[in-house]
Every structure is written in structure tokens, then in C-alpha cells.
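See structure below.
Note that this complex is displayed minus one protein chain, with the remaining chains in position.
Up next, chain A:
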Amino acid sequence: MTPPAGSLLSAEQLRKAYGPTLALDGAEFSIHPGEVVAVMGPSGSGKSTLLHCLAGIVTPDSGTIMYGGRELSAMSDAERSALRRSDFGFVFQFGQLVPELTCVENVALPLRLNGTSRKEAERAALTWMERLEVDDLRKKRPGEVSGGQGQRVAVARSLVTKPRVLFADEPTGALDSLNGERVMELLTDAARSTDAAVVLVTHEARVAAYSDREVVVRDGRSRNMERAV
């Protein structure tokens, strides 16, 4: 397969079934560095499965996924895990912070797992916390901060390794409008400034409005609306 010119991550003809349920049925996708692409579609349409396949968390039954010139599906589990730690960042609907760690320790965690010293990791973590306007929470634990604050901490954590692709699955789903918008502003500004690509799964149009274009998934098939118009 030839990925679209200049694309960082692309997928072609993805199929994935869970038992008798076909979650993906020939889905396609591509994203460039610095681009924010919204993946939209009704619940159960396959958008989360598409994200999980693109991120190498789920292996498709067939089809190819290319990342930076390498075929993701041909890598071993260990290689894919290493890639996820070094090149990918993740934000989910609920921040999924480690409750026993302070906020700065949470943000520094991905760097610590990659072998960075504590001091250096926390210094980098604080820089990202400042950008996400939560540096004053550094010593608090996740249970002591609001949902909006926790989500900003989670965004800082997802960006601390300077990922080339950020996967965000309903990142504002648990937030009110004002907090959700601020998180989206900060997330997209931060990603664009580092030229990271953002795969943004959302069912909310106001969140999708922060993207550059949208891909619609329905019945396991995707439709790139940029090409369609």
C-alpha cells in the first residue's frame, strides 16, 4: 500500500470483528504532522475501534496501518508498546490519573517510565503544567482537583513526551462547556506548536470545530469529508 503523500499515520481497508459484530469494515484514515482530525460518528459506529487500531492497542483482522514509513501491523507487541511510549500520547474521557501520585508526578510518569531522572522529568512536567495552566496544582493529588483541572493535568501528561501523534478519545466528555472548550484550546494550541498530529474522537460538534477536518465513521466504514465535498 502507498500511504497518502506526506501522511504520518495512515490506514487502509481496516477490518475488525468482535465475535459476530463487525466493528470496522474497510475503514481508511490518514493524518499529517500538525493536523487535527476529528473522528465522528454515532455510538457503536466503530470510531473508538478505529482509534485503538491506529494507536496499535488493538490489532485489526486485516488491512494495513503505516506509521512513519513502517507497517504497524507487522511489528511485534514489544515494538508496538515501545512505539506507544515514545511516539504516541493518549487522553481519555476521564483523566485516568494515578490517584496515589501528585499531579506533577502524574505528568512526569511517562518520562520516568522511559528512564528519565526524577528531577529532569518533573522539570519538563512543570513546563507542560504551566502551559496547561495547572502548575499551581503540582503538589495536589488527583482526588483534590476538579474534573476540568484533572483533565488539563492529563493533557499535560499526554504531551510531556512530545508525542508525534496524540490520540484523544472524547477528551472533554466529562467536562462542562467552558472547561471543555478551554481544554480543547490548550490541547490544540500545544499540539500545533509541537507539530503533533491529533486524532480526536468526539461526538460533540463544538469539540470537532477545533479540528482541521473530520472523518465520519458509520457502520465500520469511514468517510473523509474533505475529499467528499
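Keep this in mind: a contact is a pair of C-beta atoms (placed from the backbone, for glycine too) under 8 Å apart; a residue touches a chain by one contact, two chains touch by 3 or more; residues count from 1.
Please note the rule applied: contacts and distances are computed from a predicted model.
From the set "Acyl carrier protein", "PadR family transcriptional regulator", "Branched-chain amino acid transport system / permease component" or "dihydrouracil dehydrogenase (NAD(+))", the protein name that UniProt assigns to the chain left out of the figure is "PadR family transcriptional regulator". Think of the hidden chain as still there; on chain A it touches residues 38, 40, 42, 185, 203, 205-206, 208-211, 214, 216, 218, 223, 225, 228-229.
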